[in-house]
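Submitted below is the structure of interest, expressed as structure tokens.
Every protein chain of the complex appears in place save one, which is left out.
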Amino acid sequence: MTATLHVTFRVGNATYAVAASDVLHLESYDTATHVPGAPSYVAGLVQVRGRLVPVIDLRIRFGLPPADASAPGPPASQAAIDRRVVVLQLGTRVAGLVVDSAREVLKIEDTAFERPPEIVVHQTAGFVKAVATVAKRMYLLVDLPRILGEELDHG
Amino acid sequence: MTERVDLQEFIGGFVVEAAELVTAANAALLEIEAGHAEGTSRPKAVRDVFRALHTIKGLAGMVGVEAIVDIAHGLETLIRTADRAGGQLSRAAVEVALQGVRAIGERVRAVSEQRTPAAAPPRLLEAIASTDATGDAPAVAPQVSAELDARLSPSERAQLANAVAAGAPAWMLSFAPSESNAARGVTIGSVRSRLATLGEIVKVAPRTVTGPSGAQLGIAFDILVVSSAPRETLADAIAASLESVAPVLAPPPPVAQAPLPAGPGAEPSTRELAERDDATADVVPIGRAVIRVELSRLDELQEQLSLLTVSRFRLEREIAAMADAGHDVRRLRQVADLQGRQLRDLRRAILRARMVRVAEVLEPLSLLVRSLARSSERAVRLELDARDTELDKAVADRLLPAMVHLVRNAVDHAIEPAAERRARGKPEAGTIRVACTEIAGNQLELVVSDDGRGIDRAAIARRSERTIDHDADLLDVLCGPGFSTRDVATRTSGRGLGMDIVRRIAVSDLGGELRLATTPGAGTSFTMRIPLTISIVEVFAFACGRQAFVVPVSAIEEIFEIADAGITPPSAPGGRSQVSLLERRGRAIPMFSLGRELAIDDGAAARKAMVIRRGGEAVAFSVDRMLGRQEVVVRAIDDPLVQAPGIAGATDLGDGRPTLVLDLGELGLAARERQLP
Partner (left out) sequence: MKRLLVVDDSKLMRDMVAACLRPLGAVTFEFAGSGLEAIERLALAGFDLVVLDLNMPDVGGVEVIEFVRSQDRLRALPILIVTTRGDDESRARVLQAGASGFLAKPFAPAQILDEVRRLLPSSVT
């Protein structure tokens, strides 16, 4: 009966989770330097603790309409203030995910994770690999390699 | 209350100093050998070798590495004999000394890797002890005053004769140390460094300065120098007046020296001799302040720097918040901006500290070529031209094995035996040239070329059972695993398996390119282009839409004001990659709108055009406005998510945000291709 610490965050109407051991930093997010020619879901490059980190806008990645306050400049709304970038490590790669807001860090039992229902898989285009319900809340466990486009290498 | 002092804790310092001394000894021995080839002696180099060995011996004794003491002691005795006989070391002695120094170097490395160094090999010690140090070359005698001559050792006498024979006058300078001089930083040490750049110092001797009544007033240093510098410059170097610079009796007539057993090649002109002496002064960096820093300490510094960057970012946000709340933040902003600039300078300085000079990294190649040439019985010389290029230590460490492989292959496969070269009308000694330059796009280009026999494409095609049309195909075959042009292993290169390793290092490990060009009968060159992970580059910053970009200054040929230039608009309006024509000095250059190419905007606001050259053709890009010129640190972008054509890296212009570095050449190619039907 092992429980692992997870970092959770909101994108759109759902709450997602990722293993805390994969998370390097949780930073506030303003804008990223746009990289022309990169896929549309790549917001661009940011500098975090002196390191160059490519960041993916999860709203776009998940097919949601982009957030309102995406233009650079002083924070115009609460939504913009809440935005975070979750900096993760996957193997030797370091990348960031832009999310609407960060939620609590909590322990989730390994056994609590189940396969997501078909409709969730379909709606999230395979980016969610498991679902867990904790204290009546539903958390969607993200498939990091898929989000970061890993399978494209083998494609 | 005596503490116990354990000198073993100085082992680390010993390794560092011993390694430096080994390098110095090798350099001096190679110089002496070069002298043999020209028929001149190098007494100063002989003294340098002696001192290096003597010092190594002392240090090794203190930290208890007996094997090194034994070898160094033997070599020291050998070389002292030569020094006493006028500073001429015989060829046999140089050879055995190089072997001895190599043996010492191996043992120093063993100590650094915490292995027990092997005992001194008895045969080597015997060889050292039985070698004739001086051979049969006569000593040379300069013609100077008897009084001066009496103060010179045979080695110094020879040094003076050599230098003067090269045509430079000799001077006696008198430097008086004083507290006021010392306070200004003028000491005997600094004076010597200064004079070493102006000529050759033969001897320095202290003298008591006495007053009329015989009372001692202080001391002075008499410095015997051979230099072509003007008298005023010399006086300036010792912070004294012209009276303190006295010519030493008219330079002696060129002494009829009995030449040393000369090697192949013509007698050098006196000018060449003088130049070479200057070059010698360059080889030994006198007065350059250098310390060794552990790489981990630089990493620590960078970590601290990252934290500073983060807190500065927060400061900016706080200031912005205060501005929003209606406070007057102008002065606060000024301070923050100043801090930003200082941070940027600090970042640059720290990253610069990680850079090593390519010339230093490639230094061991000289010794390598020498020993390879010996064992394969060819005459080969190495030319190293790295100018001032520098690169990150991490990249340098990975690059050196690749260079070693290429140089090995050149000696082994490329350079023909002397007879064959003569028959082809080539100089008997083959030349291998290693050149390193920085090129646009934040890259280093290293070329290893030779004037040897070239690669026989047909023979390789036969052996590999493939058709080979271009040099690129040839390279592919050569880099294929298990390929060898020789059926029998050669003595120096093993089975010729180096090329696949070279390609792996250059292309996979370092993310660069490897190219081959060969001409049968004339020679071969391998070109490696390595993107520099971290490099400091001068860039032009410019804006396109609301985004700032930079491009290396070296890539830009010209910058135009669009309003001034004659522009022919694109013939087919609408769509991407429209080409305008920019008129420049009677020629039309295609001009693309960068805003359009990068899908930023329609490029209507462009006011400036930058001209670049790629593959011999000029192309221009129009941008909104230029933002200035500055030196930045460029970092590579590794992640596949953000790799796109024309993006060469990212930098920080001082605002904490990544600014993209563009490779306009690549963009130009992409733009052109889109044009094609």
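Chains here go by letter, A and B, matching the order in which they are written, and residues are numbered from 1 within each.
Please note the rule applied: a contact is a pair of C-beta atoms (placed from the backbone, for glycine too) under 8 Å apart; a residue touches a chain by one contact, two chains touch by 3 or more.
Since the model is a prediction, treat every value here as computed from it, not as a measurement.
For the chain excluded from display, the touched partners among the shown chains of the whole complex are B.
Only one of B:58, B:230, B:480 or B:569 touches the absent chain when the whole complex is considered: B:58.
Across B:114, B:216 or B:467, the residue that sits in touch with the chain not pictured is B:216.
Within the complete assembly, B:17 is the residue of B:17, B:445 or B:583 that touches the hidden chain. For chain B, the residues touching the chain absent from view are 1-5, 7, 10, 13-14, 16-17, 51, 54-55, 57-59, 61-62, 64, 177-179, 182, 187-189, 192, 204-206, 208, 216, 218-219, 221.
Criterion: only the chains that are shown with their structure count from here on.
Each chain gets one centre point, the mean of its Cα atoms, and the points for chain A and chain B are 46 Å apart. By the touch criterion stated above, chain A contacts chain B in their complex at residues 31, 33-39, 42, 44-47, 49-52, 54, 56, 72, 74, 93-95, 148-149, 152-153. Residues 302-303, 305-307, 309-310, 320, 323-324, 546-547, 598-600, 635, 637, 639-647, 650, 652, 656-660 of chain B are the ones that touch chain A when the two sit in their complex.
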